[in-house]
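Take this structure, written in C-alpha cells, and hold onto it; I'll ask about it next.
For this view, one protein chain was removed and the others were kept in their places.
Naming follows writing order (A, B and C), and every chain is counted from residue 1.
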Amino acid sequence: MSDAQTIQRAGPPAPEAVEEAWSRVQLARHPQRPRTLDLIGVIFEGFFELHGDRTFGDDAAIVGGPATLDGVPVMVIGHQKGTDTESNILRNFGSPHPEGFRKAQRLMRLADKLGMPIVTFLDTAGAFPGPAAEERGQAEAIASSIKLMTGLQVPIVVVVLGEGGSGGALALGVGDVVLALENAVYSVISPEGCASILWRSRDEARTAAAAMRMTAADQVDLGVVDAIVAEPGEGAHTDHTATGKALRAAIISAMRRLSGRETAELLATRYARLRGLGAYLETGAASPARPEVPSLRRRIGRILHLPGVPRRPRWSEIWPSNDTDDDNERGA
Amino acid sequence: MSDAQTIQRAGPPAPEAVEEAWSRVQLARHPQRPRTLDLIGVIFEGFFELHGDRTFGDDAAIVGGPATLDGVPVMVIGHQKGTDTESNILRNFGSPHPEGFRKAQRLMRLADKLGMPIVTFLDTAGAFPGPAAEERGQAEAIASSIKLMTGLQVPIVVVVLGEGGSGGALALGVGDVVLALENAVYSVISPEGCASILWRSRDEARTAAAAMRMTAADQVDLGVVDAIVAEPGEGAHTDHTATGKALRAAIISAMRRLSGRETAELLATRYARLRGLGAYLETGAASPARPEVPSLRRRIGRILHLPGVPRRPRWSEIWPSNDTDDDNERGA
Amino acid sequence: MPIKFPFSRRAAPSDAWTKCPSCDAQVFNKQLERNQRLCPSCGHHFRMSVGERLDLLLDRESFEERDAGLEAVDRLGFHDDRPYDDRLEASRVKTGLRDAVVWGTGTIEGQRVAIGIFDFRFMGGSMGSVVGEKLARCFETALAERIPAIVVSASGGARMQEGTLALMQLAKTTAPLVRLDDAGVPFIAVLTDPTTGGVLASFASLGDVILAEPKALIGFAGARVASDTVGEEMPEGFQTAEFLLTHGFVDAVVPRPELRSSLARLLRLLPVAAVDDGAQTTPPERPWGPIGALSGLAERFGGAVSETIGIDVDQPPADGNGRTPAAEREEAR
Partner (left out) sequence: MPIKFPFSRRAAPSDAWTKCPSCDAQVFNKQLERNQRLCPSCGHHFRMSVGERLDLLLDRESFEERDAGLEAVDRLGFHDDRPYDDRLEASRVKTGLRDAVVWGTGTIEGQRVAIGIFDFRFMGGSMGSVVGEKLARCFETALAERIPAIVVSASGGARMQEGTLALMQLAKTTAPLVRLDDAGVPFIAVLTDPTTGGVLASFASLGDVILAEPKALIGFAGARVASDTVGEEMPEGFQTAEFLLTHGFVDAVVPRPELRSSLARLLRLLPVAAVDDGAQTTPPERPWGPIGALSGLAERFGGAVSETIGIDVDQPPADGNGRTPAAEREEAR
C-alpha cells in the first residue's frame, strides 16, 4: 500500500461519525431538497424535455433533453424524484425502470452524434427492484448505460445532487468530472439494505451509513468525487436558486477545464480515472495464497490417484470446493 | 424515362399472368417448403443458435447465430415459420414481434464487430400486426433494422426463401446481393391485403398478386432481386437438400464476388443499389405542376387580401387543402 | 405530362363548410384556414395541405422548392379498377402537386433547414418512387450543406401500385440517415395525422427528435388489421400520438400553434456538429466532434467561471495504488 497513512484501522464507527453520516443522509433525502428539474431551470436556459426510449416506454423517473449552458448547447439528463405524493408516484420516487436508463442512453447517443457535452444529475435511492424491472432487464440497462458512458466522445460532467444510490446512480454517473453537493451521499447499497444484511437489522442503518463512508467528503477522499459544491445556509432545501447558481458555476468551471481536451485524450483520461478507482495491494506473489491443500483426505486421494509419481496438481486440488456455501457475506 | 421499353401499358392482369402469379404464391406458402432452419443445416456447418434481444424477449419467429460457410465464420439470420400447428404457434407463423427484429440487430452488430459476413433468409407473411407489437414499436423495430443494415461494414447476402412479406421481410432484407428461390415471392403487401383495399374484396387476391408483379422473376426485372436460384423438381418442397445445395453454391458465389471489396466500396455500392431502386420521371420542371389556383373563390380571396398589388402567393394558395380527405388510395 | 383542370367536384355549399370529425361542429372553411386548420370548437387538428404546412412552419418566402419536376411512372403497368396513371392524374388535378411530397430548403426563425412535407390528399400520402427519391435528396442535401433535415409526414404507407419498388423506398429513405449520424447532422421527424405503414416503418420512426401533432393516428398496421389478427378490440387511444408518447416512441406531442416555435427551439438546441472536413466515411475521431465543439466551448466559458471551486481534473489525487492518472494514461496507450 503506497498511501498507507490514509488507511484507517478498522473499528466500529464512532458515535460522532454516525451522527455526521446520518445527518447527511437525512439532508440528502430532505423532501424539500431541490430536484433535477428545479435545478435545470436555474442552471440552464431553454431546456426542451425529450421523452421515450424508442423501445418500450417513457420513464418519468429520469428526465432529459437539450438545453444551453451559458449559451452553449448541452444534453442534460437526471433522475427525477417527486415533490409530493402524487408526483412521487408519477416519478416512482426517482427509482428508474430499464426504460429510464434506455431513454438516457438514447439522449447520450444523440449528444455524441452532435458533439454536445453532457451534464447528468444523480438523485435516486436506486434502480427499481420490482419484478417488471427484472423482466425487462434492469441489470442489462444499467450495464449498457455504464458501458455507453465510458465510450462517449463528448465531455461528461456528473453532479451528485441528493442520493447517489448504487447501480441506478452509476448508470448516469460515469463522467470526466464528478461533482457532489455538500450534503449529497453516494453508496454501494442503501444504509438500510447494508444494515439488514451485515447487521441483520435495518435499525442499524445509521451505523451502516457511517461504516460505508457515504458522505460527499468521504467520496472525495476515496477519489469517487472530484469536488464538492457548497450548499447555502442549512442545506440546499433552504434555497434552490442559490444551490443552482453554485452548481452552475461549478459545472461551467468543469466544462471549461474539459473543453481543451482532444477526443483521444478525453477518452484516455476518463478510462484512467475509472481504472484508478479502488484500493488493493500488489504483493507480487506469483502463486496462490495457500501453497498446500489442507485436508488429509484430499491429500491421500491425490496420492492414491498417481501413487509415488510427482505431478502437477489439478487446479481443483489446489482450490477445492467446500461442500457448503456461505451466503452470508455476499454484497449487494 | 431512359428505359422505356420495359414500361408496360396498364391494363387488368391477363388470366395467364394471374395463374402464374398465384401458383408461385401457393408454392412460396407450401406447408412443406423448406424453412430457414432446414436450409441452415444443409448450407452451413456448426450453426450455434443465439437467443434474445437483450431488452425484452426472445422471438422464435426469427432465428440466428454464427455458423461456418465452407469453413468461413458467418452470421446467419432468418425468419422461421413452423412446420405444423404446434411449431407454427411457437414461431407465430413466422411473423416477428419487435423483439425479433431487435434480436436480429444485436446479432448483426456482433457480426459487424467481428468482421463476419451476414447471410439472411426472408420467409414471412409480414411483421405481426397485433396490438402488443404496436405497443413495443413494430415500426421502430423495422426502421432501425433497415437503418442498421444499410451501414454494416460487412458483406450481406440476402436470400428470399418463400414469402417476402413487406416491411417485416425488408427488415432482414437490405444487402449487397439479393437472391431469391425460383418460387419465392416478394411484395409490398400481401395479395389478400392489396385486394381488400384496392379491389375491396379479398377474393381478388390472385388478381392483386399478378398486378403487384411479386414473383421472383418480376423482382429481377424490377432490380429488387439480383439473381434467381432454381428449385429442384416441382419446387423446393420436393427436395430440401437439393434446394439447400443450390443455395449454398449461390451464396458462396455471391460472397466470393463481394469478398474483394474494400469497406468503403462495399458501403458505397450498397448505398447506390438502394438509391437506384425505383422508377420516376425527371421532367426538369422547376415550378409546381399546376401554375394557377383552381377555384374562383380562392382567387378572389387572394385579390381581396392585397387588392391590386402583385405579390408572391403563399404556398397554401398554390397548394390549398381540400376540405375532405380521400383515404381510399392510401397504401399498406 | 398535361394536367387537366376539371370542374370542381363539389357544389358550393359543401365547399364552404366542413363537419368536425371530433365534435361534429360545422366549421366555416374560411375560419379553418385562418385558424391553422384547427377546429374552433374543440381544437381538432384537421389535415393540412403542403402549402398550408409550409406557411405554418417556414419563414415567409424562405422556401425554395427542389426537384419539383419529379413525376411518378407506372413501372408495373398496375391496373385495378383503373390504371395507376389515371389515379396519379386525378391526384395531380385535385392537389396541384406532382406527387405526395414537396421538398426544398428554407428557414425557420432564420435557421436554414432541408424540409420535406407530405400531402395526404395525393393518393393518401403514399410513398412511391418519387416520394422516396425526393426524401433521399432532401437528406443528402442536408448532409452536403450541413443543415438539419425535417420531414413532416402524413401517409398511409407505401404505394401499392408500385409494388416492391415502393417497399424499397423504406430503405432508400433510411440509408441516408446513417450518413447524417456519421456527419453529426440532426434529423427531426414531425408526425401528423395519419402516419402509418411503411412511412412509420422507415425514416419517420428514426428522427433524432420525433414530434407529433395531438391525436394524430400513428401506427404500423391498420387498427382494423390489428383487430382482425388478434380478434379483439383495440384499446382506447390505440395508435394515437399520445399512445406513442406513453410507449416511448415520440418525444413530444406538440399542438399546432406551438409547432413552429418548438422546431425553432430544437434547431437552436441541437445544432449541426461543429466541424466538417468533408470526410465521407466514419473518421477515426469524428472531425465534427467534441474538438471543434469544445474549442468554441472554451471560448464561451473562458471568462465566466468561479475559480473558488478547486476542481483539478488534470491532477486528481493519486489513488490507493500510488499510480497517478498520468501514469495510467501512459499505460493505456
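The criterion applied here is as follows: a residue touches a chain if its C-beta (ideal position, glycine included) is under 8 Å from a C-beta of that chain, and two chains touch if they have at least 3 such contacts.
Computed from a prediction, not measured in an experiment: that's the story for all the values here.
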| item | value |
| --- | --- |
| Touch criterion as defined above, residue of B:119, B:148 or B:179 at the omitted chain | B:179 |
| Absent-chain contact - pick from C:45, C:75, C:159 or C:247 | C:75 |
| Where the missing chain touches chain A, by residue | 1, 6-13, 127-131, 133-140, 142-144, 146-147, 150-151, 164, 166-167, 170, 174, 186-189, 193-194, 197-199, 208, 211-214, 218-219, 222, 224, 263-264, 267, 270-271, 274-275, 277-290, 293-295, 297, 301, 312, 314-332 |
| Interface with the undisplayed chain - residues on chain B | 1-3, 6, 46, 48-58, 65-68, 70-73, 99, 103, 110, 113-117, 153-155, 176-177, 179, 223, 226-227, 229, 249-250, 252-266, 268-269, 271-273, 275-280, 282 |
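Methods note: only the chains that are shown with their structure count from here on.
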| item | value |
| --- | --- |
| Chain of greatest Cα-centre distance to chain B | A |
| Most central chain, judged by mean C-alpha position against the global CA mean | C |
| Chain B-chain C separation of Cα centroids, rounded to whole Å | 22 |
| Intercentroid distance (Cα basis), chain C paired with chain A, Å | 38 |
| Computed distance of Cα centres, chain B from chain A, in Å | 45 |
| Junction residues of chain B - those touching two or more other chains | 136-137, 140, 144 |
| Sites on chain C at which at least two other chains make contact | 205, 247-249 |
